[in-house]
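Shown here: the complex without one of its protein chains, the others still in place.
Up next, chain A:
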Amino acid sequence: MPQSGRALLEAASAASPTPKGVSLHSVTKVFGDVVAVAELNLEVHAGEFFSMLGPSGSGKTTVLRMIAGFEDATSGSIELDGVDVTRMAPFDRNVNTVFQDYALFPHLTIAENVGYGLRVRRMGKSETAERVERALQQVRLAHTADRLPHQLSGGQRQRIALARALILQPSVLLLDEPLGALDKQLREEMQVELKQIQREVGITFIFVTHDQEEALTLSDRIAVFNNGCIEQVGTPNEVYEFPQTAFVAGFLGISNLIAPAHASVITGIDKLISVRPERVRLADAASAVAADETSVLGTVYETVYTGPATRYIIETAAGLRLTAERHNDHHPTAAAAFGRGDAVRAIWKTDHVSIVP
């Protein structure tokens, strides 16, 4: 983690001195002869929105399920608010989960679903009813109390699953790809709502997703998972702008990863470097380059129109392919700046490059 991130964290922990949150100490999970999670260490701070991001099979869901208590860690330990919960049953942990398919009980009404946790704790009827009412209001679904889950839309079911978990005021809420089943527009609405609810209740959220954009949008911090290990932990800005591994650079958005052989020719740095497409601009081959800029000549190999932007893939004489993204802020009817086969110069500010260690 870069220096700036560490300083931020220290400032955050100084503000809240209680040893809360979740910590995992060299946690390993083996299924048969497959190592799903290997020697994982992780600190999630109280009250933060923490995302576990990675491709499917990277171990992120397994970690979530171990925190919830659905899977036993093969070795290592898990602490919750300073208490070792490694061998505790799910019902003894002050943690609740929002499942990917919501797992609402189909034979119970919405009010009964939301009140389930209170019912099994034998809370009085009137107090349960009161808290259910409040929880339903919080997700703006008080009018659905007497309906059955299948009578609700996907987005509504999602919010009921959230209300059912939050009514118990857990110290940590685990969310397993909760927006995965929703269409794009609804998903973006729910992202805003999730963030608002998290801020209101102040509970630690641990959010599993394979959607890098979602992770960047929602999180205070992100852990990027790959092959059962964490590649990098940091704020969205840190993991996006300062990827510590080639995997992180490639998984979060599009990146121009320039191998040391090419990098040494173009920049003089004999290391793997990464430069984001939005930081590369294209100009005519003959254009001048400022002193603080680096450039390389090439021809346009392909153009991709995405609506708000156009991506140009260019190829250099040495066979290196780079992507440059240009905001479509020109007049809507104007032709694209460059076409296939045009000779161009790709230019970026020399200090906009990040070196991948």
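In this section, contacts are C-beta pairs under 8 Å (C-beta built on N, C-alpha and C of every residue); 3 or more make two chains touch, one makes a residue touch a chain; residues count from 1.
Simple rule for what comes next: contacts and distances are computed from a predicted model.
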| item | value |
| --- | --- |
| Options "Acetyl-CoA acetyltransferase", "NADH-quinone oxidoreductase subunit M", "ABC transporter permease" or "N-substituted formamide deformylase": UniProt name of the undisplayed chain | "ABC transporter permease" |
| Selected residue (touches chain absent from view) among A:H150, A:K184 or A:H327 | A:H150 |
| Of A:L168, A:L186 or A:V201, the one touching the omitted chain in the full complex | A:L168 |
| Given A:F49, A:Y116, A:F225 or A:Y312, the one touching the chain that is not displayed | A:Y116 |
| Contacting the left-out chain in the complete assembly, out of A:S23, A:S58 or A:N96 | A:N96 |
| Touching residues on chain A - with respect to the absent chain | 68-70, 89-91, 95-97, 99, 101, 103-107, 116-117, 119-121, 148, 150, 164-165, 168 |
